[in-house]
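For this view, one protein chain was removed and the others were kept in their places.
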Amino acid sequence: MEKKRNAGLETWLMHIFLVGTALAVLYPIFMMVMSGFKTNAEIFGAPFALPKSFNFDNYIVIWNTTDVPRYLLNSTIVTLISVFVLLITGTMAAYAISRYRFRGSIMVSLFFLAGLMLPLRLAIIPLFVQLKAMGLVDNLLGLIFIYTAMSLPSTVFILTGFLRALPGELEDSARMDGASELRIMVQIMVPLITPAMVIAGIYNAVPIWNDFFFPLIFIQTPENKTLAQGLTSFFGEYSVNFGVLYAGLTLAALPLVVVFIVQSKRFIAGMTAGAIK
Amino acid sequence: MKHHLTRALAAALAFSIAAPVFAQTELSFWSWRQEDVAAYGEIIAAFEESHPDITVTYTAHEAKAYNTILTTALAGGSGPDIIHTRAYGSLENISGAGYLEPLDGQVDLSTIPDTLLRGTTLRSDGKVYSVPFATQTVLVYYNKDIFDANSITPPETWDEFMAAAQALKDAGITPLANGTADGWTIEVASGAIMPNFYGETFFEEVTSGATTFDDPRYVTALSRMAELAPYMPVGFEGVDYATMKALFTSGAAAMFIGGSWEIPSWRDAGLNVGFMPGPAAEAGGTRMVATWLDGGYAVNAASPNKEAALEFIRFTATPEFAQMLADKLNNVPAVQGATPTDDALAEIIELQENQTPYIMLVAFRFNKPTGSTLLQDGLQQLLTGSKSAEEVAAEVAAGIAAAE
Amino acid sequence: MQTADYARAKRARARNLKLWLAFLLAPPAFILIVFVFLPMASAVLYSLYDWDGLVRKEFVGLDNFADILFNPNKNSILFNAFWNNVKVFTSLMVIQNGLALVLALLLARNPRGYRFYQVVFFVPVILSTVIIGFQWKLFLNPVFGLVNKALHYAGLSDWALPWLGLPETALPAMLLVNSWHWFGFPTLVFLAAIHRIPKDFIEAARLDGASEWRIAREIIWPLMAPAVTIIVVLTFIGSFNWFEIPYIMNGLEGSPQGSTDMLGLLFYRTAFGSVSAGGSDFGAGSALAVLMFIFIFIFSVIATKYLTSREVELS
Partner (left out) sequence: MANIELRDVNKQFGDVKVIKDVNLAVEDNEFVVFVGPSGCGKSTLLRLIAGLEDLTTGEIHIDGERIDHLAPASRGLAMVFQSYALYPHFTVAQNMGYALRVAREDKASIDKKVYEAAEILQLTEYLDRKPKALSGGQRQRVAIGRAIVRNPKVFLFDEPLSNLDAKLRVAMRIELTKLHRALNATMIYVTHDQIEAMTMADKIVVLRDGIVEQIGAPLDLYNTPDNRFVAGFIGSPAMNFFKGKVSGVHEGGAEITLSDGTLINFPGKNGTLSVGDNVEFGVRPEHFSIEPGADGSLRGEVYAVERLGGETYIYLSSDSQKEIVVHATGDHRVAVGDRVEIGFTIAQSYLFGPDGQSVR
């Protein structure tokens, strides 16, 4: 392909800037993965160098000391179910707020917006008392409920914007066609905001997958630990084995990064194309 | 997709009801000591052998979050049967709230010295809530190989210490691994240096109110700390605990001021390490070591298995337990009657002849702001040169006076 | 059919609509109320009581609030943390969102590697804050850190500083790390907004001979206002709840010397206590949480209102 003639200074600057930013992003991540193969001495002594050998010693340490498969399963269960419930309930709320005029609709949207600004961490003690009363302490269901509740506001926030942008004549038309409100929502409107749902899904799956705060408080038995929690508690107070740490961090990051890269086409298309035109 | 979800749901439900019922009493035991999981496993096995009807499950939580996890669980009416507690102010926070079972009369505490029991006694009712487990001692570690290579003998006085540091520095070696990024590490370091300058009686005087922290002796001690700065690593302001340890274990730094709990990690790293108390103020002066009680074992007042839990706690107050603590964990047990088999441990116990309380933790972590907060902030500023020793002392004194 | 029957039929339709709305709103509202609002309401209640550490004593009204706001021993810490949060917000607006805006404008010109950049810029957003915090903490280490090593190689040894250890540099360093973590998110949101602007507007301006800078400032910027609203509000909320990065990188005390102390850290310390800073106080902690919530809520609503009012309707 022939390049355009006007590849002037400005264009060069742009490319340099973009490449520089991309390097600034990729290099530290590359270093993290590499450090997972290093010993402590290598990390401290030759930080820039490639690992002496690509052995999986650090990973073996993690595998042997912690129950990684169980943690992975737990994190997957919690993240998948939370995001699933979240998208369903979030879509329901966003649909009601964005597609109907009703008395108190402003109050309802403020109600959900308020949740967006409310860091649940601040109410951890009453939350614990409540979950205990419901028998949800040391139970993955408890985490699922917390994560769903925590992520609902932002989901409603994102989906409301997209749903508002859909033309009203579409649902009028479906109404004339005799479709019930449920059918209009499920068959006509919601399929049009799937990009937004992918956005909301990934946007919320990231903090859920990575969270270690709530599991620390609410999960006690080792069988119920999540990956982030399992690894966090593995790095004990006085152990400063950075190679193992990096291996663990890489391991924790890997599943989500893979999901993202696989889904990136849809996700980014959804993000950048916005609502249908 | 649907299939996976159903399976996932089923799994989630299965976990929630998978609490098997045993005929015997099952006790849960929480701690922040993740590095001790294996040792506690052996200790518990010994206990279970003599108490076949009791099972104890040891759970080590993430250390930084242990306070939050425990506090939340207790406040939520939950928590383990047996609690590994900290001592002093941290313990008062939960014992004062009534979450712990008073142990007086239920556990034989005669094997424990009063000074240590004070660390687990609630000041308001005078009752003991936790069986003290081990003491920690602040030591100056030195890399014997580096000292030998540079023909340096372990310094005994402050002047010798300074001279040794200068010699190391001239040889291109970082004399001291300590930094100030993690405030608590510099407070620990002060525990090795300062007591020999503010003297043996200062603790009693300052806790009884006879003097305050702007006492000239304390100011002198502080100014000694400031003199350490040139011998700390380049950029010591940003050197945290992990970096300190990395510097010392890698042989980049020759000395490390830290707690007695470090010994196993030096051994793991294969270092040829010696240790000594902080240098004396002048030749022939006493070399005191700061010590404190690291914590204890307590019973959750809300535990449904209180009797079994108390049984375990009684076990922790026995010399048998102390011996295991010394052998398996290399700790200086609070319970008397153990004979250390480890040379280093024996040496530390010997050094404790000249012990002085680790001042802020032992006496000034009950109110806010704590003495530790004030001292750590002050030391950071002192070492970077943004405050003088007089200013720091005055601020600590004012802060302690205003604390409530 | 009687007139009344028609009226009844209409009411039935209206009622069905109400039932439908209730069906839509009940489950999400239920989850939110039970797992967010009820605990928060309890926290508000807690804040009105005197606490002896973990034990609730008598009702004291607003004393806890008065204490943290007006007690000279405590409010200096509060104001310091608050001021730091203000710095965080303004800096992130400039550094993180400014960078994102520039990148979005560049990407909107569809340069070679467009897709690649979009994916790459978003990868840090996917990583956990723990990973990023630890990673950068090590990079910024004064002894082993890559940053200082790189500065040495570049002949800028004087610039090598204990970044996280100095009160002047610790917060800026963390802000850069946070920007590294998050800039991909506003970049994509801005890019989406730019793509939504009809091409004719930009082409017309280009035909009129407007410079790229002028087009960016006078056409694109005003028309991407809704995206700006979202980002400003999210940045605001995120800045005043900032916790993970300072917690992981410099611990709970906001060291050195409170230069990285944040309201979130202060809350955590107050409510749960810490090894060095002393025991927990639910009363003061809850009062602080309530104050934070009120502040963030009010300002977010005002900001949303104000920013929405300057949005231009397209078409």
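For the reader, a short list of remarks on this structure follows.
Chains: A, B and C, in written order; residue numbering restarts at 1 for each.
Here is the rule we use: contacts are C-beta pairs under 8 Å (C-beta built on N, C-alpha and C of every residue); 3 or more make two chains touch, one makes a residue touch a chain.
Fair warning: this is a prediction, and the values are worked out from it, not measured in the lab.
Every shown chain touched by the omitted chain in the complete complex is listed here: A, C. For subunit A, the residues touching the absent chain in the complete assembly are 167, 169-170, 172-179, 183, 188, 191-192, 276. Within the entire complex, the positions of subunit C that touch the omitted partner chain are 1, 6-7, 9-10, 13-14.
Going forward, only the chains that are shown with their structure count from here on.
The chains in contact with subunit A and with subunit B alike are C. The centroid of the Cα atoms in subunit A and the matching centroid in subunit C are 16 Å apart. For subunit C, the set of residues touching two or more other chains reads 143-144, 268, 282.
Multi-chain contact residues, meaning those touching two or more other chains, occur in subunit A at positions 44, 124-125, 129, 212, 232, 242. Here subunit A touches subunit C in the complex through residues 11, 14-15, 17-18, 21-22, 24-26, 28-29, 31-32, 43-44, 47-48, 85, 89-90, 92-93, 95-96, 100, 102, 108, 110-127, 129-130, 145-146, 148-150, 152-153, 156-157, 161, 181-182, 202, 206, 209-210, 212, 228, 232, 242, 245, 249, 252-253, 256-257, 260-261, 264, 267-268, 271-275, going by the rule given at the top. Those residues of subunit B lying in contact with subunit A across their complex are 4-5, 8-9, 11-13, 15-16, 18, 28, 32-35, 59-65, 68-69, 71-73, 75-78, 241-242, 245-246, 249-250, 261-262, 265.
Of all residues in subunit B, only 64, 67-68, 71-72, 74-75, 86, 89-90, 92-94, 96-99, 179-184, 187, 233-240, 243, 246-247, 252, 365-370, 372-373, 376-377, 380-381, 384, 402-404 touch subunit C in the complex they form.
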